[in-house]
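Omission of a single protein chain aside, the complex is shown with its protein chains in their original locations.
Here is subunit A:
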Amino acid sequence: MPRRKSPSAVLFAGFNYTFLIGMALLCLAPLVHVLAVSFSASSAVTAGRVTFWPVRFTLESYRFVAEKPAFIHSVLISVERAFIGTLVNMLLTILIAFPLSKESQAFSRRNFYTWIFVFSMLFSGGLIPWYMVIKGMGLLDSLWALILPGAVPVFNVILLLNFFRGLPKELEESAFMDGAGYWRTLWRIYVPLSTPSLATLTLFALVGHWNSWFDGIILMGTPDHYPLSSYLQTMVVQMDIKSMIGSDLAALQQISDQTAKAAQIFLGALPILLVYPFLQRYFISGMTLGSVKE
């Protein structure tokens, strides 16, 4: 496309770059500020002198967090949950997506199963009956309560089944000719051919588990069993909201550990920031997985 350099075009480009870069910086500014707070001296933060760069740099807040057994413990629970949970999610996603990716001629009961899964996305029993079922299964206060109720990520199943459908049918036919059954076709042909999609979905599942906080709060009986996100919700967010309505004294106490809170917020976000480059790489491909079909 030829570029015209009329004065108005130059003016527009200048405005456009300034606006977009400003907006992008504005998106990151709150995170940068919290990071700066976490590395600053408590007194400087209370005095409101910290903006986007640490004032009187210190690692005090991180030392404080590292010595908090409850924090470390919740990190371990989160890691365990994310690992087992993602494994369960991916296994079930693959096992469901493969049969549902068949045409109804090849798998007569396909539409029946598909509707069962899709309906579970469209309608839900709501919070209270959901809680009652998990309680009734005796899962309360165990790690499995955070893994089994969400074991089937239906949306991911749909993304993967659409991807499977895009693979040439001849692959399966020739595998059958060579005497492979459905199981072998799935593990030896479909799974190796879809590694980029599976990587995307694995990252989505990992991020989902790491970020989940509500189930931890209502399904874990004691705070000792909270994963990190739930721990942060009660220790950082709820405490702050309470302090906003509580007495001035309580508020003052809260302010004094502002830097520790900032450090915990940053540490909670850190794993996401670390996988972000990978998320981004697979992001577009992951999103176009479930695009418009003919």
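Going forward, a contact is a pair of C-beta atoms (placed from the backbone, for glycine too) under 8 Å apart; a residue touches a chain by one contact, two chains touch by 3 or more; residues count from 1.
The rule is simple: contacts and distances are computed from a predicted model.
Undergrad: Pick from "ATP-binding cassette domain-containing protein", "Sugar ABC transporter permease", "Mg-protoporphyrin IX chelatase" or "Carbon-phosphorus lyase complex subunit PhnI" the UniProt protein name of the chain that isn't shown here.
TA: Cross-referencing UniProt, the chain left out corresponds to "Sugar ABC transporter permease".
Undergrad: Among the options A:Pro69, A:Pro168 or A:Gly181, which residue touches the chain absent from this view?
TA: Of these options, the touching residue for the absent chain is A:Gly181.
Undergrad: Which is it among A:Val55, A:Leu167 or A:Val207 that touches the chain not included here?
TA: A:Val207
Undergrad: Of the residues in subunit A, which ones touch the absent chain?
TA: 1-4, 9, 12-13, 16-17, 19-21, 23-25, 27-28, 30-31, 33-34, 37, 45-46, 48, 50-51, 92, 95-96, 98-100, 102, 106-109, 113-114, 116-118, 120, 122-134, 137, 148-152, 154, 157-158, 161-162, 181-183, 186, 207, 210-214, 218, 229, 232-233, 236-237, 240-241, 244-245, 251, 255, 258, 261-262, 264-265, 268-269, 272-273, 276, 279-280, 283-284, 287-288, 290, 292-294
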